[in-house]
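Down below is the structure, laid out as structure tokens.
With one protein chain withheld, the remaining protein chains of the complex are depicted in position.
Note that the chains are named A and B in the order they appear, and that numbering of residues resets to 1 at the start of each chain.
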Amino acid sequence: MLKRSTGEKVFNVVNIFFFIIFTCMMLLPIVYVLKQSFEVGIGGSLNLSLLPAKFSGLYYQMVVKEESVYRPFLNSVYITIVGTSSSLLVNAIGAYTLSKRELPGSKAFIYFLVIFPMLFGGGLIPTYLLMRALGLIDRYAVLIIPAMASGWNMILIRNYYWSIPDSLAESARIDGAEEFTVFFRIILPLAKPVLAAIALFTGVGFWNTFMAAIIYIRSPQKYTFPVKLREMILIQATSMKDAQMWEAMLMAMGFDPAQTAVTADGLSSAMMIVSMLPIILIYPYLQKHFAAGIMVGSIKG
Amino acid sequence: MKNTKVLSLVVVLVFALSMMLTACGTSEVTPSATATPTATPTPTAATPTPAPVDTTVAKPERIDVTLTGYFGDSLDNTESKKNYMDWMTEQYGINFKIHYPARNNYTEVINLAVAAQDLDGLVGLFTPQENREWMANGLIYPLTDFLADNDTYNTIFPESWKETYTFDGELWGIARGDDGNPSMFTRSIRGDWLAALGLQRPTTVWELYEASYQFTYNDPDGNGIDDTYGMTSRTAWLMQDLFQAFDARLNHVGDAQPIWNPNTNTWEDSMIKPEMVECLELLQKMATENVMDKEAFVHSSSVARGKVQSGYYGGLFYWDSWTQSFESSVKQNFPDAWMDGIYALKGNITVNINQYGIGQGAPYAMTVTTPEPKETVNWYMDIFFGTAAGLFQGKYGIQGDFIGEGMFTLSGNKVYLNYFLKDGVVTGWGSPSIAGGHPDYAVGIVYEVIYNSPDVAWNEATTLRVNSGLQQRKAWFDEALAWGGIYILPESLKEPTSDKYLQISSDISAASQEAISKSMISEVSVADALAKYRQTAKTLGVKEVLDLANAEIGATTTQTY
Partner (left out) sequence: MDTAIKAKGYQKNQKKILTKTNVMLYLMIATPLILYYIFHYIPMPGIIIGFQQYGLSGFKYWVGFNNFKTAFATFFFWEAFRNSWVFVAFGYIFVTPTPIIFALLMNEVRIKWFKKGVQTISTLPHFVTWVVIGGLFIQLLSPSTGYINLLIKFFGGQPIFFMSNAALFPWMFTFIRIWKNVGYSAIIYLAALSGIDPQLYEAAVIDGANKLRQVWHITLPGIRTTILVLVVLSFSSVLSGMFEPIFILKNSMNRSTAEVLDTYIYSVGIIQGKFNIATAVGLFKAVISMFLLFTANFLSKRVTEDGRSIL
């Protein structure tokens, strides 16, 4: 161990202190919303306390009980699970081909999968016409299939494959294994860190599905959670609909709008917390793999 | 061969994948299967009765309706919505489908769908202008010929509703209908604060300023803390009465665009009138002094409402039905509080200040891709406007006999809105709100709404509150009508109709909004903001819009840029 000078000790203390303040800054917005989600009554949010004035789990009860809230939640869970697993499979397999630099056409694949699509899009009208021709309008599949293959994710996975020593694959090849077997037996199990990272990316992407749901989904039963969340958070009223929406929702849930102190802000706060929950729960477990995966994937490009 | 082995392996893989995907496409019922509420009494087809239909036109196979203004958002009451569609389909033998685009994105969704020719049946649009635009683009059918022999259309459907959506001699949209209550805004103001400060109810815009100033600085609630504010708003939209009083009018949706001035019978651009300078200077002063909520241009109207409801803000110009609701909410924190309503404030002008309408509701237009246009529109007309039962069926939902079976019951001129007990609380249904009003049962306000649930005390309280609210509204309204503070704005004079206007309307709006909002929070001076607007308006060619609109009513534009 090296000895530390006084200056260094002072620096360390200051540094720790800095990170404590930093963490508070990171947490403040979330703690504030957490407070609002537990607080019933309108005037209460005007004080400096970060604890609710009137504590109540009412908003969370509303989230759990109200069909228009939990159904979009379940829809999002569904498309996230199906979307992430299929997307991961497709990209992991495809990336193996990309990792073969000597394969004729491998450069062309990159142009085909990444460069051109990134630069040129046909716009919403042609895309909409396509979805309609494929019969995808108003089906969950429209939220999953078009987002399934991702050139960028394939590149990240490919870069990780490059870092795996080829000697392992080579010995398998000598034993007569074909590329497909080599990939599934040898490469894939070793690529867990990058796959964990990509799974997180893709999963978050599906979890946040928003624009596609607004444009292609027609049935109220099939909307995703962010759509509902935005309906709650950003009520940019242009007419009486706004007011009546909130009243109708309260009535449907058994509240008399004029007599209750529940607010749209409170409910949307609770929904924000609920929407963050999955990531808060899952991330710490993926974190370890994540750093390794993302690091190799990005740098070795 | 080994190649074939490999090939088959990959084919199997791709096949398995596509199976998985097809599965996720078709298993759309999965989440809903778990979501069926068990405690809710589901309306059964046996008891509730459909409205009868009397028409000679053949039955269409299906009727599609796209709702762009559903009361409640697209995700509310999904079960009620589904039941309703199923029920209608079963009762009339027509495949009845309602589409609900997500809230706030109606325009995007229907624009995309119609451009992709993927929008069938009747589509709810927002304004006559939009209706006209769709007509000009050849997206919708003219309806006059289809409805020529329709009895409901010829005898019951009001002429004024037809006029609104008739362009170039043809009907292009079916009015949604309105419930017949005068539809307008009122300034809700804290009556208890006025009384506590010994002030009269303001009648002019300057008196309102004085009162609001005292609301901010003289501790109207007497708690010794400086925690009260004069008033709040949401953009110029929720302070229209101030602009109107100065005679710097905003249009019917509170936007600073070319408007028709009832006192001079000319179209004009308020933004370049000297009165606008006066008005904006007062607003700037109010914002600087914290008399007006500076956040007015940022927060949503639900926040603005919430602020009034919290009991710390003196008032707001909003839909008049809300005055009562504000009062109930404020009473939660301040039991002695009450609200007063002001339908118009005098200022530079003393008559014809704020507009009101006996609404006919937004138009439903029928797209040219509708398979059986004549059948569809005739059945639509007959189902929803043929009888009172049909109307309420489109407004409130399934007609049932008693509580828990069907969303409403009709008995003479009384409409019973049925609620039921769920987990011990009174619970309602989601209303489809396809139709809004009926000439016989709504325009003359001859029907009464009664809240109906097993909890009698709840019924009485709610019915009482609603009815007393309506009476109070009526009294304030009559008062303003008597001295001429309010006037009816004819539908044809709500907005200019020229193509030029349609082209530049959103740009005018952006420019004027910017001038108003920036000058209000003193980011730029009023003079500079308006000068910038004048320059933009000149470039855009607003003069041309005014000239065209004035020529139509035989007037001449007096303003120059």
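Note that in this section a contact is a pair of C-beta atoms (placed from the backbone, for glycine too) under 8 Å apart; a residue touches a chain by one contact, two chains touch by 3 or more.
A quick note: this is a predicted structure, and the numbers were derived from the prediction, not measured.
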{"item": "Residue among B:V351, B:L464 or B:A510 that touches the chain left out of view", "value": "B:A510"}
{"item": "Contact residue for the chain not shown (choose from A:Q36, A:S68, A:T84 or A:Q221)", "value": "A:Q36"}
{"item": "Footprint left on chain A by the chain that the document does not show", "value": "2, 7-8, 11-12, 15-16, 18-19, 22-23, 25-30, 32-33, 36, 45-48, 50, 90-91, 93-94, 96-105, 107, 109-127, 129-130, 134, 145-146, 148-149, 151, 154, 162-167, 169-170, 173-174, 178-180, 183, 200, 204, 207-208, 210, 226, 229-230, 233-234, 265, 268-269, 272, 275-276, 279-280, 283-284, 287, 290-292, 294-295, 298-301"}
{"item": "Contacts of chain B with the absent chain, listed as residue ranges", "value": "2-3, 6-7, 10, 14, 17, 107-108, 111-112, 114-115, 117, 133-134, 137-139, 229, 235, 293-295, 297-299, 303, 307, 506-507, 510, 513-514, 517-518, 521, 523, 536, 539"}
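Here is the rule we go by: only the chains that are shown with their structure count from here on.
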{"item": "Whole-Å separation of chain centres (CA-atom averages), chain A against chain B", "value": "34"}
{"item": "Touching residues (chain side chain A, partner chain B) in the complex", "value": "41-43, 46, 67-72, 74-75, 78-79, 82, 86, 89-90, 93, 124-125, 128-129, 132, 136-137, 139-141, 144-145, 178, 180, 213-215, 217-223, 227-228, 230-231, 234-246, 248-249, 251-259, 261, 263-265"}
{"item": "Touch list for chain B against partner chain A, complex", "value": "2, 6, 9-10, 13, 17, 20-22, 24-28, 30-32, 34-35, 37, 69-82, 99-105, 108-109, 112-113, 115-116, 118, 227, 234, 237, 253, 300-303, 305-306, 309-312, 319, 321-322, 324-325, 328-329, 332-333, 419, 422-423, 425-431, 458, 461-462, 465"}
